[in-house]
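Only a single protein chain was left out; the remaining protein chains are all shown in position.
Just so it is clear, A and B label the chains in written order, and each chain counts residues from 1 on its own.
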Amino acid sequence: MKSAVIVFPASNCDRDIAVALEKITGTKPHMVWHGDSDLPQVDFIALPGGFSYGDYLRSGAMAARSPIVAEVMRRASAGVSVFGICNGFQVLTEAGLLPGALMRNAGLKFICRDVKLRVENAGTRFTNAYAQDQIITLPVAHHDGNYFADEGTLKALEDNGQVVFRYVDENGEASETGNPNGSQHNIAGIINANGNVLGMMPHPERLIEAELGGSDGRALFDSVLNALESA
Amino acid sequence: MIMDGVTQIPDKTAKNEITPEMVAEHGLTTEEYERIVAALGRAPNITELGIYSVMWSEHCSYKSSKVHLKTLPTEAPWVICGPGENAGIIDIGDNQAIIFKMESHNHPSYIEPYQGAATGVGGILRDVFTMGARPIANMNALRFGAPDHPKTKHLVSGVVAGIGGYGNCVGVPTVGGETSFDASYNGNILVNAMTVGLADKDNIFYSAAAGIGNPVIYVGSKTGRDGIHGATMASAEFTEDSEAKRPTVQVGDPFTEKLLIEACLELMASDAIIAIQDMGAAGLTSSSVEMASKGGVGFDLDLDKVPQREEGMTPYEMCLSESQERMLMVLKPGREDFAKGIFEKWGLDFAIIGKITDTGRLTITWRGEIAGDMPIASLVDDAPVYERPFVAGVKQALLKAGDIPAPDDYGDALMKLIGGANLSSRRWVWEQYDHMVMADTVARPGGDAAVVRIHGSEKGLAMSTDCTPRYCLADAHEGGKQAVAETWRNITAVGAKPLAITDCLNFGNPEKPEIMGQFAEAVAGMGEACRALDYPVVSGNVSLYNETNGTAILPTPAIGGVGVMASIRRMATVPFKRYGDVIILIGESKGHLGASIYLQEVLGRKTPEELGAPPPVDLAAERRNGDFVRPLIEEGLVDTCHDLSDGGLIVALAEMAMASKAGGIGAEIDAGFISPSLAVPLHGILFGEDQGRYLIAVTEEIAADILRRAEAENVPAVQIGATGGDALVIRHEGTEAVKLSVSDMTSAHESWLPTYMSG
Partner (left out) sequence: MKARVHVTLKPGVLDPQGKAIEHSLSDLGFEGIGGVRQGKFIEIELAETDAAKAEAMVEEMCKKLLSNVVIENYSIELEWLKGV
């Protein structure tokens, strides 16, 4: 699988996602600097976590206006898989590739901890290696992960199965106690209507081996490989 | 102390007369001023006075502490660079070096907790990456005032957010540290930040400038009027009106820092750099003076070339500005354009602001005129060194457990400790720090030592920060020993070999003989422990004058230790992992309750006399016990280990149970096994803080083997019980002295801090 990781100024999970991609897909991704407008021909584009432009103005706002993101948008409309984690998710919403916005956590504090997620749609190219409704553990690490969209958008997301991951509690319920940041409908990750652009706040690349405390993130990358092989 | 009037000084500062008031405002004594006049052969101008005052401040010159610091051991075969550079360096094999240091940012954090703490993290990061290391972990040691003091909550909230705000953005995981509360810090909190970095052993950068005529380069952020005289502020006592002096606090820009890290590391991969140094306290002045002094050369600086953020800055302001995220470098001639290209790619300022000379002088020009001209040697080597008078501290009497009341109810006493201010869970703090970025954190916060994997290998790096200030107050010598020993023990408890320490020595006003006595004794105690444990000091920082309105903080020599393990697959952690494991206590339990947290928090004792002497640290036993435990972990026999510290055996057991997953694995022990002959009373066994002890939990077969080995090696080890059930049960003479469910303990333990902070 050929992949690319977009590096913005003050991206800081670019190495983490690159290591995960290499470990799981066997191929090193291209690291593409934000100022470049050339993006190699790839099957998978990752927008990493971090604090692009210091999260100044709004998280992801300035990165979303960089030349490389214009190219990412063209590739996305051509059907290439685009995956944004954390700050990458924020960039995708700011760029309009995904609906809604990510606002300040309801608790107003940065939060880094493992959370439980329910896989709400295992039929996507990013989640086929998970079981439908599987409960998985992944860490979150963000200040602005509180998903917001208007009622109409939320309804459309729910109706079309575009909510891919939802925060749940110990009992697997999408309750208030299971919601770390106040996201509407406990939304942790969504996919676009075409099914090729996924954004999520939790970090699958941080839990891909037992030594780091778990490997529930692995199946996401396996899914992308599966989808590519069967295509 | 702080020059409020500085900005009003007219342009031709060089012509200004220096008055005795100006000398005093710069924190210089009359004798020190006379020394400056003698060094220059004339009266200084205001810029020169400012430069001398920061270079000769306690913060930069270590004038009160130097004579004592010199006694600390700083060498070992694995030490590459000891104190004196930006940070200390140790060799961990495979051409890899670990570069680390801890530094205080106490006063700025009290005045403006968010920015003070944030810039503290930024400063210590720069100390480490300036030497060629990629920072791989941050730690911090925080001391706040009493929880019920009106400012405490605000300070906790601001400091924690500031540390997170900076560290999270630069993408370096904050993996551990400590947070505690004591009324002595009410008006003077401590924020000690530590950074650990990884470098190639053959690509380390130092600060000694070399090559007459070579260009001096300024990179990073522009210079503004931030933090003028921060170094002098860190060298004077706090008074009520310090709080009105907010403009001296710098504002951090972690975004720029992240770019600066990447740009510097990119340039460091080439051969363009001769010397590099960050601009920390006293900014451009101290960095250029240190680089020139170490290289035995002079510097010509043209202030008009310095990138400036504000208009109309005077030479005084430019030289003393503590604007953050700036570095100074000496490049090989002809490599300027190459280096400039890298910094421009990262959107950072790059300016050639001067050159190296053979004059041995720091010569500053501004608007075509000389604004300052000083012999470098006088700024560094002529700085006064004081052998300040000191008196030995009062040694508190040894208290016998038998003379100390037992609690009415052992379970209630335990709940009070684990659910109280100082031993409750710090989750509220470390969940605000990204402790997993870089994807190598293998032991997350909350354990004995944090462990990060050395990227791309199986090796692990263990880190711990420790100090027990109440021990230091009762006996600074034993307290100094204990702080060093506890980091050594914590690093051992995860299975790593402790290699070296950094220190952050926080004390009161050194001009008071009793404070100087605390300092001298603590340093002597630290040195003794370092020698006994082969655990040298490679870097550090001294923070004196931590007093408010004449009241000093508890003596707090915070220690940051670092160790290495061969494989993170053979690492021990705190939680109980299996039902039916045998619990073994290693080390001798004499029931020492003096200066214990039990006396302080359960019995409510406050005065040093009531608290008595701290537990003595038998360094030979410490080393023997640790050297016994570590191989057990390295061999893969032990995966569950916890050191005993605050609160003694019972708190350690509770912590192991509470940390276990899936609802909690309990334990049942019989206190009778621990001290059958010594006749130590139960509260001494349970709450005593005897040093050099560990708890391990292993399967029955392994337990038998370990007990045999302990006997053969003369290490005190006793089987005290087993894991099981969902409660902590302690039997004593046939009765159940304690029975507490793990879930009840956990909810008390986890709720104190969040409840306090939301109240």
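By definition in this document, contacts are C-beta pairs under 8 Å (C-beta built on N, C-alpha and C of every residue); 3 or more make two chains touch, one makes a residue touch a chain.
Predicted model only: the values in this text are computed from it and were never measured.
K.L.:
Please provide the labels of all shown chains that the missing chain touches.
P.N.:
So, taking every chain into account, the missing one touches A.
K.L.:
For the full complex, which residue in A:Ala61, A:Ile135, A:Ala156 or A:Leu228 touches the chain that was left out?
P.N.:
With A:Ala61, A:Ile135, A:Ala156 or A:Leu228 as choices, the missing chain is touched by A:Ala61.
K.L.:
Of the residues listed, A:Lys2, A:His30 or A:Arg104, which one is in contact with the missing chain?
P.N.:
Per the contact definition at the top, the residue touching the missing chain is A:Arg104.
K.L.:
Of the residues in subunit A, which ones touch the absent chain?
P.N.:
Missing-chain contacts on subunit A: residues 57-58, 61-62, 65, 93-94, 99-101, 103-108, 146, 148-149, 182.
By definition in this document, only the chains that are shown with their structure count from here on.
K.L.:
Round to the nearest whole Å and give the separation of the Cα centres of subunit A and subunit B.
P.N.:
Result: the chain centres lie 36 Å from each other.
K.L.:
Going by the contact rule at the top, pick out the subunit B residues touching subunit A in the complex.
P.N.:
Against subunit A, the touching part of subunit B is residues 161, 164-165, 168-171, 253-256, 258-259, 345-347, 430-442, 444, 453, 568-569.
K.L.:
So in the complex, the part of subunit A that touches subunit B is made up of which residues?
P.N.:
Checking each residue of subunit A against subunit B gives 9-10, 12-13, 15-16, 19-20, 35, 49-51, 53-56, 109-113, 139, 141, 143, 203, 205-206, 211-213.
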